[in-house]
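Mind having a look at this structure? Questions to follow.
A protein chain is absent from this complex, but the other protein chains hold their places.
After this line comes subunit A, so read on.
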């Protein structure tokens, strides 16, 4: 029997999915960059940090020099907004608190304990380096996904959670790749991008240890089997939307959320991999736009509640 999920709860689950994924991805990206910068003190730290802050949506004040400490403060430890790891985890935990009765106790405890532990981990990071903190975040995100996977029924709630996670993954991977665009003032090498996506080992097993840029970009964008590739996330998001609304019309789709996602998915799927590098400057912003459009359409379609109340004549 499908009775429908409370709209408010569906929205909260969608955002928990997004926030946990955001914390995870941000931790991966920071981990790789922080350590690269420590290894190469001669590199242009200021430009690198500015580029990082810019793609993750926390623009830095012009003028003053920015170092890795500033980046960590803004992207890892700040808790004043969901752009940072701590902020995203706090938002996920607040959300979890308001959907306690629909998620398993283990999932809630995972979010709650993670949030309670953050200050300690942050202090430990001050002593032992940021890796301790970032690895903790990745582990907790993995634990959350695993618990969701093991304890949640594959009902609407699950689809909203996974949809949120997939859209965030697409968005974050697009942001990460845009660090390599020709216009960027600072360009990390390709192996760093692989590591920041957790894709280095899988890539090497697939294509060998030679980092051919076109092949790396194709792996991160188009690989059908690697679960953090953009194409994989698009497919998963589309599956979730299809499960939420099978939309059996004979021609076309009425689901406004499915259109931008499906369009991007087919576009990527049939892209000529040899031309991919040249198309990135156009593809990446298009991907981010598709995520925004899909997110807005999902909100419009499923998350309608708390509307202004008025007297109305019915029947």
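Criterion: contacts are C-beta pairs under 8 Å (C-beta built on N, C-alpha and C of every residue); 3 or more make two chains touch, one makes a residue touch a chain; residues count from 1.
FYI, contacts and distances are computed from a predicted model.
Chemist: Match the chain absent from this complex view to the correct UniProt protein name in "Circularly permuted type 2 ATP-grasp protein", "Carbamoyl phosphate synthase small chain", "Anti-sigma factor" or "ABC transporter, permease protein".
Modeler: "Circularly permuted type 2 ATP-grasp protein"
Chemist: Touching the hidden chain in the complete assembly: which of A:151, A:273 or A:304 does that?
Modeler: A:304
Chemist: Using the definition of touch stated at the top, determine which of A:94, A:271 or A:288 touches the missing chain.
Modeler: Checking the options A:94, A:271 or A:288, the one contacting the hidden chain is A:94.
Chemist: For the chain left out of this view, which of A:156, A:171 or A:200 touches it?
Modeler: Candidates A:156, A:171 or A:200; residue touching the omitted chain: A:156.
Chemist: Could I get the residues of subunit A that touch the absent chain, sorted low to high?
Modeler: Here the touching residues of subunit A are 2-8, 10, 94, 97-98, 100-101, 105, 108-109, 112-113, 116, 156, 244, 302, 304-306, 309, 312, 314-315.
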